[in-house]
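For reference, the structure is listed below as structure tokens.
Every protein chain except one is present and positioned as in the full complex.
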Amino acid sequence: MTAVVEETAPGKGHGATAAERDHTLITITLRIRRFNPETDAEPYWQDFKVEADPTERILTAMMKIKAEQDGSLTFRRSCAHGICGSDAMRINGRNRLACKTLVKDLDMAKPITVEAIKGLKLEKDLVVDMDPFMQAYKDVMPFLITSGNEPTRERLQSPEDRERFDDTTKCILCAACTTSCPVFWSDGQYFGPAAIVNAHRFIFDSRDEGAEERLEILNEKEGVWRCRTTFNCTEACPRGIEVTKAIQEVKRALIFRRV
Amino acid sequence: MQTHKYDTVIVGAGGAGMRAALESSKRSRTAVLTKLYPTRSHTGAAQGGMCAALANVEEDNWEWHTFDTVKGGDYLTDQDAAEIMCKEAIDAVLDLEKMGLPFSRTPEGRIDQRRFGGHTRDHGKAAVRRSCYAADRTGHMILQTLFQNCVKQNVEFYNEFYVLDLLLAEDEAGNKTTSGVVAYELATGEIHVFQAKSVIFATGGFGKVFKTTSNAHTLTGDGMGIAWRRGLPLEDMEFYQFHPTGLAGLGILLTEGARGEGGILRNADGERFMERYAPTIKDLAPRDIVARSMVLEVLEGRGAGPNKDYVYLDLTHLPAEQIEEKLPDITEFARTYLGVEPTTELVPVYPTAHYAMGGIPTNVEAEVLSDNTTVVPGLYAAGEVACVSVHGSNRLGTNSLLDINVFGRRAGIAAAEYATSHDFVELPEAPEATVVEMIERLRDSAGTERVGAIRAEMQETMDANAGVYRTEETLKQALSDIKGLQKRYLDVSIQDKGKRYNTDLLEAIELGFLLDLAEVLVVGAQNRKESRGGHAREDFQARDDENYMKHTMAYREVDAKGEHSIRLGYKPVVVTRYQPMERKY
Amino acid sequence: MPAGTLYRGREGMWSWVAHRVTGVLIFFFLFAHVLDTALVRVSPEAYDQTIDIYKNPFVNLLEYGLVAAILFHALNGLRIIAVDFWEKGPRYQKHMLWTVLAVWLILMAASLPRILEHTIKTIFGS
Partner (left out) sequence: MSATIENAPKIHGGGPSIESPRSKRSPRSTKTNFELYGWLFMRLSGILLVVLVLGHLLIQLVLDGGVSRIGFAFVAGRWSSPFWQSWDLIMLWLAELHGVNGLRTIINDYAERDQTRFWLKALLYTSALIVLFLGTLVIFTFDPNIGS
């Protein structure tokens, strides 16, 4: 459950909470990779200087730029606190959610680079085409499959069985994992971590009866065997899902056919 | 421009929209139009749970739930609607479980339940465990589960299609019938006309009229704004819920489930002040009461922090494992955004704008009303955009997730049935004209006003003058500010003149809706000279059933010169079995 | 399109890159090694001549590099297997990588004199 920051440890109390510390604005530089398909042949870098509170989110700084400096700066955003998965982007070289990355957790003295996630078609500035990503998700049959008559009440499931797949229920489909994967960059046909995570969520759900079918899909050429355990996905997941571990569990399930 | 033809068109793909789609797509050819990818919808941010009298862990029944809902809504709740919701709640939860939702479980393997604000046993005797939950990610699980089932059913989505207009055919007598919607495709800038027999609005709320809000940036009241501009009324817009526990200064939501698990609110002196305001259920009083109490603590100088402008949520007495297991996400929010460790430190919290009780008036079949009783054939609304009104003047925690599931489902069924038994209504001539004009005006404007500046000023004035407590004076200020901003909005210009992913244009349009709705909210609040639920007047602190035990209906009037004004009317409250009483907890 | 910045992967990614690079190196060496060994079918002289190349100080140094590559590939390979089959492997992948590197360093240091003995003798006399 740790956030994706790494340059400094997440701020702990130190006697005063962040809300109680004084808020001094500093000037930071965001070096954003811009691309407008209507006018540009190639993407290019553009620097923006913006006043920011160190405890502020990168997303806030970007919204400030859009509101005050350049309205054409284009990116997706919605909930702004790491729940909706809209604003996955590559900040200082790593995939993160702009709304879960605080200014103070990056090197504020240097320009902060912001670019689109890699491996999906770039549409404009930080917006990529999410359709292929969603297609991979759909391909693993991410829904409960059961047979027989529906029970009148709920299906029973012990807390232990529920816990078995808890980690992978957290996925918000932000694509930070899939687009951090070196295999996905070079081979877009690979299902990618997010799709496997969502298959895992059902394969290990004690109520589900579609595991065999899903495993068969992931046994394909573009399935789990393409995973090279680089752990980029685990590092990138803003929800703290142990993505690589989930993929390994699917591999082992395939090998031992023990689900 | 492109034209599409569907039986049913659903606008919005949050909980209500997708729940409706699961029903309507089985019965009629359905398209779901959403300005976001479905899983980005704000249903996913809901945390604490979804109440239903399953009685899995202790005695409970849906009548108690109904009573709590009516009382929680300060008796402005339409009781027929509340009965339906609370009765159907049980199946709504079980349906979700069968769809695969991973609820937290009891040791016996049943769906676990926990306490939540305002939910009591036997008409207010004590707090009851009624909220079915999945850690503090219930909304996330609901949204994912509904989306998963939409994938399973092959529901047709049009992602990043921003609906900007509702097409209504009108006969000589002025009766309106639905004929479709007009949408703007973000990826290409192209206009799409969707001809449909029935249309469901499930576009969510408009929390972005406020600065400090738990709402997503996308919650700009588009659905309400579109209906409003098409001459449909809006109901009870002055009732806006402020959630007590937003992260101070940020507004990010910390679930009421935190108090359901035993969390306590404390002022700067460490006092558990809710004991003074709600002696029986204390911190689990309904949100309006807790939010008002918190504001009073701060106003009376007992606020914490350097500016004495917030209070604390105390979880430190709870076992760390319980916090990690039951409240993992909010714990992380506190760590990430405030640098506070909730297991050992107090978390600074303050009320945050959260939920619109009001919206497009509908009956219990989710049919949209054009006045107190007249149905607009083919038009439906469900979820936060609608006002059924199951929440009255104050929604109980968890009842929104219930609302979207119960009335989303009802809307889906009703709309599909309407579509299968009716023919297409002819589209008006040049159906896209209004939208094209609106977009071109913004794109070609030579004005000098900036969207960001106007939006910021609107949010400032709404926070300052139309927040938890309001007075005649502050509301007057808010109204004059909004009027001024509306004038400036006419001069707004955007920098992005392109067609692809023009979010600059999108934000400008959204601001227009927000300004409209802010005005309706303030005018309604000004007119209601009492305090009830989510509408608290410092200058009229008592509830006044004599004069205001009725819903506000706001109508947009346009005079001969094209100037618009707001006319207010009223609608009686449906009372079935619970007579208004003084509200004590 | 000119790529953006290099992805800043961490231990997991860089160990994978190293694994790939060493793997390819070893593969090409294997190819050469089988060919040179095949010379034993031709004549002892041909073989010994070729083997003399290995005894050249510079090639001897390359050989040390080859050992480094093989050792890393082997040890990291074992780490990958642990990640694959040990339930807690993914959680301890970084610890295991540091262990791999430590063992690798020790072995490389320990074998340094032996492998380069020939070169040392050639250059400095025995």
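Worth pointing out:
Per-chain numbering from 1; labels A, B and C assigned in written order.
Simple rule for what comes next: contacts are C-beta pairs under 8 Å (C-beta built on N, C-alpha and C of every residue); 3 or more make two chains touch, one makes a residue touch a chain.
Treat the numbers as computed from the prediction; the structure is a model and nothing was measured.
From the options A:62, A:183 or A:211, the residue with contact to the unseen chain in the full assembly is A:183.
From the options A:103, A:134, A:172 or A:199, the residue with contact to the chain not on display is A:134.
Remark: the residues of subunit A touching the chain excluded from display are 35, 37-38, 41-42, 119-123, 129-136, 139, 183-184, 186-189, 216-217, 219-221, 223, 225-226, 251, 254-255.
Residues of subunit C that touch the chain left out of the display are 1, 20, 23-24, 26-27, 30-31, 34-35, 37-38, 40-45, 47-48, 51, 54-55, 60, 63, 67, 70-71, 74, 77-78, 80-81, 84-85, 111, 114-115, 117-118, 121.
Just so it is clear, only the chains that are shown with their structure count from here on.
Here the CA centre of subunit A is 27 Å from the CA centre of subunit B. A separation of 35 Å divides the Cα centre of subunit A from that of subunit C.
For the pair subunit B and subunit C, the distance between mean C-alpha positions equals 62 Å. Against subunit A, the residues of subunit C that register as touching in their complex are 1-2, 4-13, 16, 80, 83-85, 89-91, 93. Across the interface of their complex, subunit C is touched by residues 33, 42-43, 90, 92-94, 113, 115-116, 118, 122, 180, 182, 228-232, 234-235, 242, 244-245, 248, 251-252 of subunit A. Chain contact summary for the complex, subunit B toward subunit A: residues 36-37, 39-42, 44-45, 93-94, 97-100, 102-111, 134-135, 137, 140-141, 144, 148-149, 151-152, 159, 187, 216-218, 248-249, 252, 305-306, 310, 324, 328-329, 331-333, 335-341, 344-346, 348, 450-453, 455-456, 494-496, 498-504, 507.
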